[in-house]
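A single structure is presented below for examination.
A protein chain is absent from this complex, but the other protein chains hold their places.
Chains here go by letter, A and B, matching the order in which they are written, and residues are numbered from 1 within each.
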Amino acid sequence: MTPSHTPDSTAPWFAADDEPDHLDGHTIEELSDYLDRGKEPADPSVDESAACRIALASLERLHGAMGSMVQEEADRAPARDDSWVTTILDGIVRDSRSGRDIPISHPAPTARLSVTEGAVRGLLRAAGDSVDNIIVGRCRLDGDVTTPGVPVTVTVDANVYRGENIPTLADNLRSALLDALHSHTELTIAGIDVTIRDIFLIKPEPEGGVQNHD
Amino acid sequence: MGGYDVVACHDEFVTPGATVSCESRATIPDGKSRALLEYADDHTLVDRAVDGDVRAFEVLVRRHGPLVRAYATRILGSSHDADDVVQETFITAWAKLSTLENPAMAKSWLMRIANHKSIDRIRARRNHSNLDDVDVPASEDHSPTRLAEARSRSEALSQVLTALPEDQRRCWELKEFADYSYVKIAEELDLPVSTVRGLLARARKTLIREMEVWR
Partner (left out) sequence: MTDLAEFAREMESVVRSVPGVTAVYPATPVVVTVVATVVATVASTVSTAVSAVVGAGGEAAAELAKTPALVSVSTGKDGLRVAASIGVASGDSSTEVCRRVHDSIAESGGITEFTAIDTITVTVASID
């Protein structure tokens, strides 16, 4: 396995000092730059050289190996206490997601009552997640939610587990969302569009084998 | 809504002493939903976080935080400041999440932010002192015995990288992990571009040689 460190004509380029002799006139730096450019514009003198192609493959392997190395360093890093997560979550500005104010009626002329769009989206996520075998993704309220009585269409992306009956799930989801909207808002709902975005969620196994799905 | 555009929890107001009750927002009302989120793909988590779901964002933080930290450590040349980079990366990510065109590419997008944040750190460090506070590698580690102990190719490469002469290693890490050009590396390390090219060439050769041994 150990390559010979004595330069000779049969040694690979990386064991030799005279790269161009081993790489059909090219240097490994040229090849590295070529790779960094995405092999554009194409250079036939490189592409058609077996030695260059072997060296390019080595460079690509090295790049890949560097990536795996960092990934493994991340995986091997000892578990830390949770404070780093807390610090991040404390640092984010949550207000940026409140969205529009959706009015709530009241007879008093001095009353200004509303529920934020962000709160309603949170409600829709929670209501959707409570339906078995569904994880809700994006939620949108399309229409002028700030004016009472204007019809609003709700658009929801949902992920379902493999093998589930999609039309049934979509119906269950719609009714759960509608119930939630009725008890928490005065919105006039014109319709709820459910988009089943993906069907690749892996159902967690009840015992052991917990695995992150990427 | 007279004079009342911005509502909800003003976290940026919270001083350490002031107990503003935002804590209920961070609690988990539904254990089931939380468990499910761990199985959701990045696309779903990003969509939810854009909509304001802090728990989905938390899953992203836990999922990718360690890799962000590992990259930052490589780019910075030490783990010093890496935690700050992780924090800044995710706080920026939360703010800019809606600009992410392909939510499924969250991981590489996060790494790009981490890259920028790390580079900012290097700049700041350079402006504050001309002394490198990076760990000085012990060259004598690069012994055949030590390498033979490596259990994996990654471990071996890591050892080879650590054992490289400092200037070679810094050039390589900035090129490989921060995606720096020759010119930018030269600027960063105060070296002529030709020197940077030479250092990279030597690092590249050593690394490939060691990697090929592990094939």
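Basically, a contact is a pair of C-beta atoms (placed from the backbone, for glycine too) under 8 Å apart; a residue touches a chain by one contact, two chains touch by 3 or more.
Note that the coordinates shown come from a computational prediction; the quantities given were computed from them, not determined experimentally.
Student: Quick one: which of A:28, A:70 or A:115 touches the chain that's been left out?
Tutor: With A:28, A:70 or A:115 as choices, the missing chain is touched by A:115.
Student: Have a look at A:35, A:85 or A:126 and name the one touching the chain we're not showing.
Tutor: Selected residue, touching the omitted chain: A:126.
Student: With the missing chain put back, which residues of subunit A would touch it? List them for me.
Tutor: For subunit A, the residues touching the absent chain are 93, 95, 98, 101, 104-106, 108, 110-116, 118-120, 122-123, 126-127, 180, 183-186.
Note that in this section only the chains that are shown with their structure count from here on.
Student: Residues of subunit B touching subunit A in their complex?
Tutor: 1-2, 4, 6-12, 14, 25-26, 29-30, 32-33, 35-44, 47-48, 50-54, 57-58, 61-63, 65-67, 69-71, 73-74, 83, 86-87, 90-91, 94-95, 152-155, 157-158, 161, 176-177, 197, 200-201, 204-205, 207-209, 211-213, 215
Student: Enumerate the contact residues on subunit A facing subunit B in the complex.
Tutor: Touch list, subunit A to subunit B: 1-3, 12, 14-15, 27-29, 32, 58-59, 61-63, 65-66, 68-75, 77, 84-85, 87-99, 101, 112, 114, 116, 118-119, 121-122, 125-126, 129-130, 135-139, 157, 159, 197-198, 200-202, 204, 212-214.
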